[in-house]
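I have placed the structure first, in the form of structure tokens, so that the comments after it can refer back to it.
For this depiction, one protein chain was excluded, whereas all remaining protein chains were kept in their positions.
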Amino acid sequence: MATDYAFTGLEVLGTVAFAVSGAAVAARAGLDWLGVAVLAVVTAVGGGTLRDLLLGHPVTWLHDPWPVWLAFGVAILAIGWLYGGWLRARQLGTTVMFADAVGLSVFTVAGTEIAVAAGIRAPVAVLLGVVTGAGGGVVRDVLARQRPLVLVGEIYALAALSGATGYVLLWEVSAPPEVARWTGVAITLALRLAAVRWRWALPKLPTGRAEQARS
Amino acid sequence: MATDYAFTGLEVLGTVAFAVSGAAVAARAGLDWLGVAVLAVVTAVGGGTLRDLLLGHPVTWLHDPWPVWLAFGVAILAIGWLYGGWLRARQLGTTVMFADAVGLSVFTVAGTEIAVAAGIRAPVAVLLGVVTGAGGGVVRDVLARQRPLVLVGEIYALAALSGATGYVLLWEVSAPPEVARWTGVAITLALRLAAVRWRWALPKLPTGRAEQARS
Partner (left out) sequence: MATDYAFTGLEVLGTVAFAVSGAAVAARAGLDWLGVAVLAVVTAVGGGTLRDLLLGHPVTWLHDPWPVWLAFGVAILAIGWLYGGWLRARQLGTTVMFADAVGLSVFTVAGTEIAVAAGIRAPVAVLLGVVTGAGGGVVRDVLARQRPLVLVGEIYALAALSGATGYVLLWEVSAPPEVARWTGVAITLALRLAAVRWRWALPKLPTGRAEQARS
């Protein structure tokens, strides 16, 4: 896939988006400059690393480390924006949510595509796509000691499952790769952003309420 | 081991038990329906995935995904039970404890058996069994932001170590596989349940008390 520039474009977009989300979470948590860079890089490469380990593939960034340097550059820019006042502290929550949605959408589809190409059957490829898309954010949230977004609800895992399924269905009917990819990305992103905007959520279990107040 | 139905029975039991524990933790934490399913699946396959990665084996569920679908089905049933009122909110704590004990017992022995079969020497195979048995619960607790059960005490790691050691000793004297397996499971389960029932615990360090109150 080395010469599939369109696929690389997908990965660049996801890397930038997750790096922004990691840097914004770090900035909210009051970390220092290097902490911001560390969390940006870990978020950006975390999902893909998990996918490579599960598939038994060589970890991509060890031999082709551009996502590391790209995420590092994004962190530097994010720090500059914050100091320059172009990005205000109270916008960080929105920044995290939006950038995370873009990263989730893109990496879910990219992970599903790589799993399908590795000969994984479609339903499992969809799951591996969701693991790839959600994985970076989970690592970010565990390290920053936040509740993982994938468990907060608001149509997070469902959006990723829908986008990955859309991609796989189009791929099964031999749609052009570009159409399948961007349709999958669009489904996930639209569902996730709509859920945040209009506070869509799956029903919570009746048991949860009392316990949640207690925790 | 594809035709070893008895071994598969062990894995089915462990998968169901850990899926129940993951679903119950998620229900207590007030997650939505899909969050319950996600935590059930992750708990059920987490320990085995960690074991496969450490052993350098292909990750089982990628090519033979029945544990994923089984855990998903268990989560659906658990949600139904909660809505139907067959499982009450105040029983969730007990459910987590009991299901986790069964999963721990079964996966510890299954992990030890797989490690021995992979040529790992007995003492390290015991440790890998404990990692397999405790791993799914650790992933569950870290994601749900609970204190990992393996560190809470109450004869958790000790029960797993004892069961795995029992299995290995019987295996060394060429006991029938079924006898070795179920003896190992019974040792772990009996020790763990007795510890919870009668509040057995290893001594805590004298230093811990003041610090614990503070945290």
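Brief remarks on what is shown
Note that the chains are named A and B in the order they appear, and that numbering of residues resets to 1 at the start of each chain.
In this section, a contact is a pair of C-beta atoms (placed from the backbone, for glycine too) under 8 Å apart; a residue touches a chain by one contact, two chains touch by 3 or more.
Everything numeric here is computed off the predicted structure, so don't read it as measured data.
Only one of the listed residues, A:77, A:97, A:144 or A:202, touches the absent chain: A:144. Which of A:34, A:179 or A:194 touches the hidden chain is settled by the complete complex: it is A:34. Within the whole complex, the absent chain has one touching residue among B:151, B:179 or B:194, and that is B:151. Take chain B: the residues that touch the chain left off the picture are 53-56, 120-121, 123-124, 127-128, 138, 142, 145, 147-148, 150-151, 153, 157-158, 201-212, 215. In the full complex, chain A makes contact with the omitted chain through residues 26-36, 38-39, 49, 53, 58-59, 61-63, 65, 68, 79, 82-83, 88-89, 92, 142-145.
Heads up, the rule we're going with is that only the chains that are shown with their structure count from here on.
In whole angstrom, the spacing between the mean C-alpha positions of chain A and chain B is 29.
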